[in-house]
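Right, one structure below, let's go through it.
Omission of a single protein chain aside, the complex is shown with its protein chains in their original locations.
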Amino acid sequence: MKTQNCYLPHEAEILERVQETPDTFTWKLRFTDPDVAQHYSFRHGQFNMLYLYGVGEVAISVMSGDGSNLWHTIRAVGRVTKAMMALPAGSHIGVRGPFGSSWPLDHARGKDIVFVTAGLGCAPVMSSIRYVVAHRAEFGRLVIMQSVRHRHESLWEPQYEAWRALPDTQVLLTASRDKTRWPHWELGRVGVLLDKADYAKDNCVVMMCGPDAMMRDTASTLVELGVPGESVFVSLERNMQCAVGHCGHCQFGGKFVCKDGPVFAWPAVAPFMSVKEF
Amino acid sequence: MNTATQSPKPRVAIHKFASCSGCQLAFVNMGTDLIELTKLVDIVHMVEVGHVAPEDEQVDIAFIEGSITTPHDVERLKKIRANSHYLLTMGACATSGGIQALRNNADTAEWMRSVYAKPEYIESLSTSAAIANHVKVDFELWGCPVSVRQMLAAIRSLLFGVPPVISREKVCQECKRRGNNCIMITQGSPCMGPVTRTGCGALCPTFGAPCYTCYGPAESINAASFGVRLMGLGLSAEQVARKFASVNNAAPAFSEATQLFSGSAWMEE
Partner (left out) sequence: MNEMRYFPREKLATLIAAIKEAGYRVIGPRVEPGQGGLVYCEIAGAEDLPQGLSDEQSPGRYRLVPNGSKRYFAWANTASAIKPYVFVPRERLWSVVRKEGRLHFEPTHGQAEKTAIIGARACDLAALALQDAHFLRGKYVDTYYRARREKLLLVAVNCSHAASTCFCASTGDGPEVSGGYDILLDELDEGFIVRVGSSRGAMLMTDFPTTAATTEQIALACAQGEACRTAQTRRLPDEHLLPRLMQNLESPIWDDIAERCLACGNCTAVCPSCFCHREFDNPALNGKTTEHWRDADSCFSEDHSYLVGEVVREHTRARYRQWMTHKLATWVEQYGRTGCTGCGRCTTWCPAGIDFALEANRLLADEEGAR
């Protein structure tokens, strides 16, 4: 990477697009240059910079990948992502990456694995969950917790239901703003799931992704419950423009979230998570 | 009839209210870009160049120049809004009320009597108001006049289906990117760059002249501190007040600043 131009995207084609919810969609992408496609590989939890012609770039975590294809799940919230939602399959975009740190799956072997996500925070852990599922015997118990505001906004419910059937696997879902309590669903925020989760507090790895407040509260609770802070990992989101630790926007204390993160061990970021406007 | 179905090109209208027409002229001043622009859009209404469409003509993008000063303006503006997909203000008059908003705190009836022989024929509102005071504005392009570059970028963004990027940063940032020395620091010049929005390319300070707020208030300005600083350069409180009371005097951040440094208000602080 040293001699390459780390700012320059490569062309990729949108092979398929799925409208997941009214504001969220998934792209299946492939680099048009076979050489680029062949040399591309990502670690679970990393992100790519996706570029929309004439508009700009956004940092989006890699939801899944299978060698030559990449999947990104994107919520249309900003100038770039809203315009991306309008692109039909067959369009071309720019992609550079992968960037950032990854989930500590290698260190998690033999331990109980706990995923805690909220909203679209489920996307950055998808490939990790699939990895654990595919290598089920190498890990201890698997707990998957996901919270959404309304059940109808939830992504991939059939996938969660399929995981529920696996051995030693708990799938806990909650909707914070629904009036009705659906079967297999709780009502409330992610906190209501923590009590129900069954895992070894002293021998687990927690991987968490969601809004700052949710991660702060959940990580604090877990630590109070006896989970060592070093076993809790969070994926942060900040303004990222260069993705390589140069542009300075994503700084969080001494950390460049794009380069040192987005995945951090909780103690590395905990001191500043409750500082307002940090 | 030039209807939307016959023309696949987006339709653009440029409307004028109380103003000097300087912002419309920005269109005419585009040079070859104007030819390029007419390939991309149909300009269906622009009085300045002789295109006149009825006000209920449906358009994709309406640019508004000028402020609202008469009851008839209000009616016309509402029709325009109802028939436009995007409505953009261009320039200080449309965006904040313009220099003519200085009358907002004056006795307009008295002024009318002193200017016009038969003031009873004049139908005027008591204020000069920004477009946003009457209808929803989608995007604001500040400046007196607007910059052509900014306007073209806004049109290009809308053609791409994305909102224009409208920076609210201070003139100082652009001034420094140009490598200028700060004339306030080196000469004690009362440059308004630290409270004024970017967009001009730091035109005045680049040529050694102090910025005079024609792009309106920047984000997060600190008028109280800045006014005190200007007084430290030798300006009186009243002179500071007038610095804020220029072409964007009715922009809330500037009218508050004017109030703060006007007359006795400053002494009481």
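Per-chain residue numbering starts at 1, and chain names A and B are given in the order in which the chains are listed.
Assume a contact is a pair of C-beta atoms (placed from the backbone, for glycine too) under 8 Å apart; a residue touches a chain by one contact, two chains touch by 3 or more.
Computed from a predicted model, the values in this text were never measured in an experiment.
Within the set B:81, B:134, B:156 or B:242, the residue that contacts the chain not displayed is B:156.
Contact with the chain that does not appear here is found for just one residue of B:45, B:170 or B:243, B:170.
Along chain A, the points of touch with the absent chain fall at residues 1-11, 32, 53-57, 77-78, 90-94, 237-239, 241-242, 244-249, 251, 253-256, 259, 271, 275-278.
The missing chain lies against chain B, touching residues 33, 36-37, 39-40, 152-153, 155-156, 159-160, 165, 167-170, 172-173, 176-188, 193-195, 207-208, 219-222, 224-226, 229.
We take it that only the chains that are shown with their structure count from here on.
Between the CA-based centres of chain A and chain B the separation comes to 43 Å, rounded to the whole angstrom.
Contact residues of chain B toward chain A in the complex are 156-157, 160-163, 165.
Within the complex formed with chain B, the residues of chain A that make contact are 54-55, 79-80, 82-83, 86.
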